[in-house]
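Worksheet for the structure shown next.
One chain of protein is taken out of this complex; the other chains stay put.
Then we have chain A:
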Amino acid sequence: MEHIRTTKVEQVKLLDRFSTSNKSLTGTLYLTATHLLFIDAHQKETWILHHHIASVEKLALTTSGCPLVIQCKNFRTVHFIVPRERDCHDIYNSLLQLSKQAKYEDLYAFSYNPKQNDAERLRGWELIDLAEEYKRMGVPNSNWQLSDANREYKICETYPRELYVPRIASKPIIVGSSKFRSKGRFPVLSYYHQSKEAAICRCSQPLSGFSARCLEDEHLLQAISKANPANRYMYVMDTRPRHRVQSWWATQKDIGRIIVRISSKIWNDEKIRESDEKKRLNAMANRAAGKGYENEDNYSNIRFQFVGIENIHVMRSSLQKLLEVNGTKGLSVNDFYSGLESSGWLRHIKAVMDAAIFLAKAIAAESASVLVHCSDGWDRTSQVCSLGSLLLDPYYRTIRGFMVLIEKDWISFGHKFSERCGHLDGDPKEVSPVFTQFLECVWHLTEQFPQAFEFNEAFLLQIHEHIHSCQFGNFIGNCQKEREELKLKEKTYSLWPFLLDDQKKYLNPLYSSQSQKSAVLEPNTVSFNFKFWRNMYHQFDRTLHPRQSVFNIIMNMNEQNKQLEKDIKDLESQIKQRKTKQTDGILSKELLNSVRPESPALKATLSLKEQALLPVNNVLRTIEGSSPAANRYSEYADEFSKAEPAVVSLEYGVARMTC
């Protein structure tokens, strides 16, 4: 609270982001310990969580006041005009302080209290159990086992305690391999495909640039390969673009120490030799310069695959460009598309998707195990592994399964949420929309396979909201070890139970679980299937959205159907009752009379039910054409008059001026 100097400013204007005619709403701005709140004259509230604020900017003073532009991590942009510069300055300073906390303990999650007792909170945290998830996949089994090597975080600090490795890989091999891999992130199991007996494994890049080869690492890879009896070769996917790998290593000093081995070893696999001859020559040439990927000659039966996903810095500036283009007032179609192109955002999304598709195909079509890595194995590797599993396993396309997927491939394997989302005041170069890209890839899949997912777009948007909100403990910290040290399970709440409670909102009405059984998704990656995700990047710009949503209507209808079915059952049981009473009534007139007084009461209950149904009815559609349709749109009409398509009014204004 010590940062808040002014708690309330009146007569603040909220400008329409896309209106060129400076249309605005006037209202009061409140500053609380956790939120910035704007209430306009119509009592409409706009809440902005301090943690969501990405940047605050104070523009030059104008005649109407001091402009304050706030950009949020959930892509909301608000433009206030505060009448007095002093107030603006106070709010600006407060927000700067409040949006960038120095300590984890100051984050919202540590003060957020949803009025649950300790037992409920604990149950919330136990909702997702990864051991249970590995059991579901079918591990441990004869080929894979739980390793206790990292039980005390001794081998790798950024990995979870429980790791699954091939049964034949002994502890010395694991330890040896971890020394050869960046940050000790040696190859471990991420997903096991039960029917194909193939596995997705993940790790970080090898440090082959320094020591050229590591027998233990080669053994571990052999072990992974052997753990798959269905196929004798495996893939190693380096998710980085080849030129990046080169430049990274070029900066290393000890290139001169590297012994270049151009082996004359004959490749076992004739087929690879033919198809990959050129690649092989290329790789040899590259290795001559000392590159950081596995020396192919040292790893037999391994096929190497590069997929070009760019690094976090490229992704960050790409998103920055995208947002700049979108924020332009009076944007023309051509500027929009050339901006979209030059930002490269969709190209990056496609690269991630292509990599995941390659992974899924290797497992589904070739039953080959795949080892995925990038540099540190927590950004691109997480994207590719999780998306690949999502393509392969229908379970991850359910609401609960998706939570498990995020817990497994992102949270437990140490995606650095706090650094990537900028939860604390830290290095801005560590911030990158890696997880946002993953969500966008999933959204693209939901667009192509509308029946395959149990959840809808709102679910993805809500998760995106909360990775930045710091309201729940799940995404705080950078790895499991850090989370344990922060005692998150005791001090904060888990997001998942809250999402499950609101499940209704996130259900996809078109989902069909039957048709999806064991179905591998094979998305089409022709360029025009990749579209700009308007509902993500313009979530809060209502004027850009479709005015009617088919999704909501079907969802309501679905709800209503359930209610109606229940009513039928009620009525049927009533009829049965009546019938028995009636037969009795024939016997005794008095009894019939005694039925009569009941009828108005019954009618009343019926009409009550009818009324209860009616509001839903109005929201939905008029079946018999009886209800006034206007009701539904009165608020729309209101909104139209306020929020006219900005461009139209612009054109109109211009046109009038030229008259």
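By definition in this document, a residue touches a chain if its C-beta (ideal position, glycine included) is under 8 Å from a C-beta of that chain, and two chains touch if they have at least 3 such contacts; residues count from 1.
As a working rule, contacts and distances are computed from a predicted model.
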{"item": "The complex's invisible chain, by UniProt name, from \"AP complex subunit sigma\", \"SERTA domain-containing protein\", \"Sodium/hydrogen exchanger\" or \"Myotubularin-related protein 9 isoform X2\"", "value": "\"Myotubularin-related protein 9 isoform X2\""}
{"item": "Sole residue of A:178, A:418 or A:543 that reaches the chain not shown, by the stated touch rule", "value": "A:543"}
{"item": "Contact residue for the chain not shown (choose from A:62, A:113, A:142 or A:527)", "value": "A:527"}
{"item": "Among A:326, A:375 or A:456, the residue in touch with the chain that has been omitted", "value": "A:326"}
{"item": "For chain A, the residues touching the chain missing from this view", "value": "18, 326, 331-338, 340-341, 344, 346-347, 350, 354, 447-451, 509-510, 515, 524-532, 534, 537-538, 543-550, 553-554, 557-558, 560-561, 564-565, 567-568, 571-572, 574-575, 578-579, 581-582, 595-596, 598-599, 602-603, 606, 620-623, 625, 629-630, 632-633, 636-637, 640, 644-649, 651-652, 655-656, 658-659"}
